[in-house]
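Complex shown without one protein chain; remaining protein chains in place.
In this document, chain identifiers A, B and C correspond to the written order of the chains, with residue numbering beginning at 1 in each.
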Amino acid sequence: MTQVFYYVFTLIFFLFDYFILAMGLNIQYGETGILNFAYIGFVAIGAYVTGAVSLPNSVGTGQHYILGLNMPFPFNLLIGGLTASAFAVLVALISLRRLRTDYLAMVLISLSLVLYDICNNFVPLFNGADGLYNVPAPLAGVLHLTTNSFIPVIALVTGVIAMFLWWVMSRITQSPLGRTFRAIRDDETVAAALGKNVFRKQLTSMLIGSFYAGIGGGLIIQFGGSFNPSAWLPGETFVVFAVIIVGGVGNNVGLLMGSLLVETLLVHLPAFLPAIPGHPGLIEYIDAMLIGVLLMVMLWFRPQGVVPERVRKSTVIDKLLLNSNGASAVGESLHDEEATSVSQ
Amino acid sequence: MSVNDVTTNEVANAALSCEGIVKSFQGVVAVNGASFSVPEGQITALIGPNGAGKTTVVNILSGSMKSDGGTEHIGSTDVSNWESYQIARMGLMRTFQLSRELGGLTVLENLLVAPKTQSGESLFNIFFRPGKTKREEHANTQRALDVLQTYGLYALRDNRARELSGGQKKLLEISRAVMAEPKILLLDEPMAGVNPALIEKIGGYILDLKAKGVTILMVEHNLNVVEKICDHVIVLAEGRTLATGRLSELRENKEVVRAYLGEVIDASSAR
Amino acid sequence: MPALLAENVTAGYGRTPIITGISLTADVGTITTIVGPNGAGKSTFAKTLVGILRTTTGRILVDDVDITKMPGHLIPRNGLVYVPQNDNVFKSLTVRENLEVGGFAAKGDSSERMEHILSIFTDLAKAREKKAGFLSGGQQNLLAIARALMVEPKVIVLDEPTAGLSPAYTDVVWNQIEIIKNSNTGVLVVEQNVERALKHADFVHIFVAGSNHVHGPASEIAVLDLASIFLGRAEAKRS
Partner (left out) sequence: MQLFWLSFGFGLVTASVLAVSAVGLSLQFGITNYINFAYGDFMALGAYITFVFNNEVLHWNIWLAIVLAAIVVGLFAVVIQRVILSPFARRFDKTFYVLIVTFGLSLILLNVIYSIWGATVRFYSVPINRALHIGPMLLTAYQLIVMAIAVVLMLGVHVLLKTTRLGKSMRAMSDNTTLAMTSGIDTKRITTITWFLSGMLAGLAGAVLGLTEGNLTPASGELFLFVIFAAVIVGGVGSIYGAMAGAVLIGLATEVSAAFINPAYKLDVAFVILILTLLFRPSGLFARSGKG
């Protein structure tokens, strides 16, 4: 019974964590139109940095990493997110300015592989292929948690962070900045002709999205206490793409749905199935195939996702304005005919 | 002040001018030293036969395309080869020949994108100066709704722009540019593919803009329209400025007729 | 029987038709031109003939073969070739290779045909091994025409073959078109330059707003008030 209880919280953790990751990729791909195939690399940076700054001095643990600051939660997480952001801006500065979509995709996927290669081989950075382990559990000391009772707590904490980040993201997507992002996604040339500094806005979008990637990654290492290169092979980026495309590009509720369908139900639930005897890992492989197939089927039959992007209606603002200015109501009836007569 | 005064004084009153614009695509010359100036507060037509380089000139003037040579001034500021967004911030707005609506945005949002400086476009302001952002957004929305009313798109404000008809997209294109409060407006064939009733209407809108002091340069090949609403005409042929003046004068100009109908084959009549 | 027969053709991009109910013919040994103001649908019509755009109504016959629904690459094999206005050569291929590609759809020996064509297009013969992308605009247009001729077409459709060319080079191109006409081929030219169109054409169609209600032998069209049609002073009337 308790086993099931912890499984459920593990699923809840991943639901919220991938919701965070999906929001980050969505602002880049769904809102701004940047095809970031290196996304998982930024997640990894967040995870490693969060882990590295939370670990105590390396003496005795046998691990190699840069700092040993033993930083407490949530500052470690924040540092992880900010580092991922800073790195994303650096990458964008080099690659985003004049590359067409497919060049950019090639460069970013290459970057993702190179980061993987370096982290896997360069031991002094993040302990090479072994990765970081024994990362202190957040709040464990404060709340006197055991290995098991820790799981519901971190799931809850992640849920709270996800809700907060959802609120932040809604503020951004509903703001003029979010609108400008979508204008760039729809037509860069028009956005530029309207006086928008497209490159700078793309940088901003990369910065925001990668911060989310970093936080999501940081939470993963806090949850598991360890993180190594095999957790973030470039194909993992695709899982996040699957989450946002299945759920609904450009809609935060859709992203939560996508995280539930893809990450929770497809990726993690089958992990608890007993292995098929004689075929270790087969379930995971089939699982990954299913994600690929699901994404293609969705793209073909329902490209807008389970919960499509909302039409941002003017009614709310309109009501506010109508109170101060009655002219709009008169205008509506007058202009209805005109608008239809224009159709040709 | 009459139109003639403007044309004689055009250098002094030029809102926009260019000198020796050159552009070629893979060895094929599209614009070959076009030079002209657009008098302030007037409607100027840019006409010429197919392949004369009109759209390329508009693209270069608005910064959507880089020229191979030549200079451009807005007022007295040298803006040669500035980025598109920098030119837009100087108050020059353009429309596109084939309407380029921001398809995923609603009609209202298309307009709301346009105002040049919006404090809500900064991450800092969104979270730390929400009041200012909100006030600005409300003012912009009010103005956008007014513009939509003026252009007969009010009822469609919540429709996705990609769902509009061809004519409605044309109107959206113009109203979006107007929303940015341009000093200079470049219209690339605003009447192309538009039914006669709507041509009449768009013509009226353009005259209204002129009355508000907007300088307009429009590429147009419907010469009836040019005759009715334009003060001044620039004829472009083979990438060069062939003539400038009023349409009635230009109709008698042999070179202009030649550019439209082909060179006069009889050597004696060909100057 | 005309080499090319278009009957009641309507076509456009998406749902909106650009050209409506156009019928015309082009005969072997004659030049038929299509003139008209910008945006009248001249190029759209040319693209519809060769299968880049599809008709919504009407039919197109070449030598009595119905090509209306035929896959685009089979149309040249049936004797109808097209020279677009822009991007009309394979830029990274040499002049010779461009001609070879043109000859793929032809029956019989195309190397002989190529020598014959190069003997007419002397400019191209000199640039045989040059990449087409490095030719001047005028030379590219000539190469495009020469490539189209490689299939020994019954009808060749030229979309503004002299647009953007200098007057001298315009002469060169028209001379070639005259030669083509005399080699047992029907020529259909979309032309901006009305004087030229009238000088060389046997038959002229004037397109206005997507239809060709003014048409006739060049001599009849020449006496119309063309300036009024083009510079938009009044409705054109047949005299």
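Descriptive notes on the structure:
Rule of thumb we're sticking to: a contact is a pair of C-beta atoms (placed from the backbone, for glycine too) under 8 Å apart; a residue touches a chain by one contact, two chains touch by 3 or more.
Values in this document were obtained by computation on a predicted structure and should not be read as measured data.
Across A:L113, A:L139 or A:A271, the residue that sits in touch with the chain not pictured is A:L113. Considering C:A6, C:V151 or C:L165, the position touching the chain not shown turns out to be C:V151 (whole complex). Checked against the full complex, the one of A:G51, A:G195, A:P234 or A:G305 touching the unshown chain is A:P234. Interface note: of C:V101, C:I120 or C:V173, the residue touching the hidden chain in the full complex is C:V101. Even with one chain removed from view, subunit C keeps its contact list with that chain: residues 50-52, 71-77, 81-82, 84, 87-93, 97, 100-102, 104-105, 131-134, 147-148, 151. Along subunit A, the points of touch with the absent chain fall at residues 33, 35, 37, 94-95, 98-99, 101-103, 105-107, 109-111, 113-114, 117-118, 121-122, 233-235, 237-238, 241-242, 245, 280-282, 284-286, 288-289, 291-293, 295-296, 299-300, 303.
The rule we apply is simple: only the chains that are shown with their structure count from here on.
In terms of which chains touch, the assembly is arranged as an unbranched chain of neighbours. The central chain here, found by comparing per-chain C-alpha centres with the mean of all protein C-alpha atoms, is B. Here the largest set of C-beta contact pairs joins the chains A-B.
With centres defined by CA atoms alone, the chain at the far end from subunit C is A.
Subunit A and subunit C have CA centres that are 55 Å apart. Centroid to centroid, with C-alpha atoms defining each point, subunit A and subunit B lie 41 Å apart. Each of the following residues of subunit A touches two or more other chains: 344. In subunit B, the residues touching two or more other chains are 166.
Against subunit C, the residues of subunit B that register as touching in their complex are 26-30, 49-51, 166, 192-193, 221-224, 227, 238, 251, 257, 260-265. Residue ranges of subunit A in contact with subunit B, taken from their complex: 168, 171-172, 175-177, 179-180, 182-183, 185-187, 189-198, 201, 204, 208, 250, 309, 311-315, 317-318, 320-321, 325, 327-328, 331-332, 334-336, 338-344. Residues 62-64, 83-85, 88-89, 93-94, 96, 100-106, 108-109, 112-114, 116, 118, 120-123, 126-127, 133, 137-138, 141-142, 145, 148-149, 152-160, 165-168, 171, 176, 180, 194-195, 197-198, 201 of subunit B touch subunit A in their complex.
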